[in-house]
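The complex appears here without one of its protein chains, the remainder shown in place.
Then we have chain A:
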Amino acid sequence: MAQDGPITLTDLVAVLRDCAGEDDGVDLGGDIADRAFTDLGYDSVAMMEVSARMVERFGLRLDEARLFELGTPAEMLRCLNQAAAGDGEVRS
């Protein structure tokens, strides 16, 4: 499950598109790393779904309380990659 190298924005965008869809007015291929998930059209349920699929894909356990503090793709990736470098558990 663990992949070579860090989890990238491309990985996250693929999961976003696949499980939570894409707003017509948003270009997920653009520079979205620091835009808020809410601006990109994703609500809290979408975030639960995205995090479940990211965790499933990369074999990491993501604490739900922590999940809702992750406001942007960059923050989520940082959190996941810290976990990947550690023991697989995402900590705050």
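The working rule: a residue touches a chain if its C-beta (ideal position, glycine included) is under 8 Å from a C-beta of that chain, and two chains touch if they have at least 3 such contacts; residues count from 1.
Rule of thumb we're sticking to: contacts and distances are computed from a predicted model.
Asks: Leaving aside the chains on screen, match the unshown one to its UniProt name from "YCII-related domain-containing protein", "Branched-chain amino acid ABC transporter substrate-binding protein", "Act minimal PKS chain-length factor (CLF/KS beta)" or "CoA transferase subunit A".
Replies: "Act minimal PKS chain-length factor (CLF/KS beta)"
Asks: Among A:Val13, A:Ala33, A:Met48 or A:Ala74, which residue is in contact with the omitted chain in the full complex?
Replies: Candidates A:Val13, A:Ala33, A:Met48 or A:Ala74; residue touching the omitted chain: A:Met48.
Asks: In terms of residues, what is the contact footprint of the unshown chain on chain A?
Replies: Those residues of chain A that touch the unshown chain are 18-24, 41-42, 45-46, 48-49, 52, 56.
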